[in-house]
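Here it is, the structure, as structure tokens.
With one protein chain held back, the other chains of the complex are shown just where they sit.
Take a look at subunit A:
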Amino acid sequence: MFRLLEQGRSGEDAVTIDLDGQPVRARAGETVASVLMREAEAWCRATPVSQARRAPYCMMGVCFDCLMLVEGEGLLRACQTYVRDGMKIRRQIGARHVVPSC
């Protein structure tokens, strides 16, 4: 698990996102991947092929290992997606379904 280097700076928990139903505090202007990396469960998805768990890897948009489901937008690279207050993020387990299960 990662932690912030400068704890207690202002604006540290300015934003709240919803990660798999749990509220998670985040800094304004950071990426979904960097928030995820501070979680105890820092994995973002299980692959469609072998269901192996993956976590952000390159943090610069090239490896696509950090894909997460962003509500209303589809499967995005978490390291290239900035947090917004109230945004809903889901870990993607296996292949996506065309018709969202309801």
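Worth a mention:
The rule we apply is simple: contacts are C-beta pairs under 8 Å (C-beta built on N, C-alpha and C of every residue); 3 or more make two chains touch, one makes a residue touch a chain; residues count from 1.
As a working rule, contacts and distances are computed from a predicted model.
A single chain of the complex does not appear, and UniProt lists its protein name as "FAD-binding oxidoreductase", one of "Twin-arginine translocation pathway signal", "Cytochrome c oxidase subunit 2", "Transport permease protein" or "FAD-binding oxidoreductase". If you put the missing chain back, the residues of subunit A touching it would be 48-49, 74-75, 94-99.
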